[in-house]
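With one protein chain withheld, the remaining protein chains of the complex are depicted in position.
Note that the chains take the letters A and B in the order they are written out, and that residue 1 is the start of every chain.
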Amino acid sequence: MDVIYLLDLFGTFVFAISGIRMASRTDMDIFGASVVGFVTAIGGGTVRDLLLDSHPITWMADMNYPIVILAAVPFTFLMGKKLNNYSKTLFLFDTIGIALFTIIGMEKALSFGLNPFMAGMMGMISAVVGGITRDVLCREVPLIFRKEIYATACLAGAVVFYLGIEIDLPDNLNYLLTTGVIIGIRTVSIRWNLALPKMKRV
Amino acid sequence: MDVIYLLDLFGTFVFAISGIRMASRTDMDIFGASVVGFVTAIGGGTVRDLLLDSHPITWMADMNYPIVILAAVPFTFLMGKKLNNYSKTLFLFDTIGIALFTIIGMEKALSFGLNPFMAGMMGMISAVVGGITRDVLCREVPLIFRKEIYATACLAGAVVFYLGIEIDLPDNLNYLLTTGVIIGIRTVSIRWNLALPKMKRV
Partner (left out) sequence: MDVIYLLDLFGTFVFAISGIRMASRTDMDIFGASVVGFVTAIGGGTVRDLLLDSHPITWMADMNYPIVILAAVPFTFLMGKKLNNYSKTLFLFDTIGIALFTIIGMEKALSFGLNPFMAGMMGMISAVVGGITRDVLCREVPLIFRKEIYATACLAGAVVFYLGIEIDLPDNLNYLLTTGVIIGIRTVSIRWNLALPKMKRV
């Protein structure tokens, strides 16, 4: 469980970095970049908690989240272009973040008595809303709507995780398996440049 | 009441189609189009429920809403350009959707003890927030802010509906009358190309 928590913080950190980096490519100052980093990192969990009526909102009750996010600002600033050398590492942790946000969102929703379908939706919302908000604030058509098997990986992970619960897989094993599936799908889709078909114009 | 519920589902379906179609004109993949369809269909009701602190959120407690929305994706995809032949039908159901979302939102707000003005606002929020979110995600200045007597029709419907309650009109008749007024105003405004005056630059 402690490992999960640490990885969740790490995912939060990496999500914040992704927000700060995208903001830095628009005309934003440091404050703006910090806000975008913050929203990217906590947006998904916040919307999930509001929809579930779960209070206090996770990051409002645990200072570690804001601390980790604020730490991402000087970190990103100091690392600068050097971050490009670590794009594979960032990608890995970003994917772990997505996987964990999906799993944690699903667990929370199931504990609130939602059915598996709704729990899967809450998991996906936890994983994708932050990135969507980031893109809207930076005036991009949300990346997740255009490229990558990002959300499909989430969805597959959600299915695997639920099946794991149904067949009474030990929690840790289930976490590992779900995360593995999500990392696997994302890695394969990037390597072979797979993408969902475009929606034809109608 | 059953008729209201069925029409509400139908309105949800038509709203989802409008989201999917607009998404298809940007560079989105099928997942992105589905998300935009979803948000268009449930955005208004979700914001209304959050503002009223009404939990569970309507669509989270009734699988029929997600099912109808997910059904809209293959439907829109398969119909494709043929949908253009049904633009009058789509327009009619879209307007019925707006009318019903306004009425249902108002009734809910009144049952939560809000005054008629606030109830009218909740009705309008139910009807318009989905479309606004759709347009933001697709990077359009929200259509409703630029063209059509869309929201004015809502507003007129809200007034009629409230007066109907005040003079103890039977519910079904009030629904019918309100919907008729909204359909009437929208149809007339489209036919004679009426629009609100532009806001002058200040």
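Going forward, a contact is a pair of C-beta atoms (placed from the backbone, for glycine too) under 8 Å apart; a residue touches a chain by one contact, two chains touch by 3 or more.
Everything numeric here is computed off the predicted structure, so don't read it as measured data.
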Touch with the omitted chain, as defined above, among B:I4, B:L50, B:L90 or B:I190: B:L50
Missing-chain contacts mapped onto chain A: 20-21, 23-33, 35-36, 46, 50, 53, 55-57, 60, 63, 66, 76-77, 79-81, 83, 136-139
Interface with the unshown chain - residue positions in chain B: 50-51, 53, 114-115, 117-118, 121, 128, 132, 136, 139, 141-142, 144-147, 151-152, 195-202
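By definition in this document, only the chains that are shown with their structure count from here on.
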Chain centre separation in whole Å, for chain B relative to chain A (CA means): 30
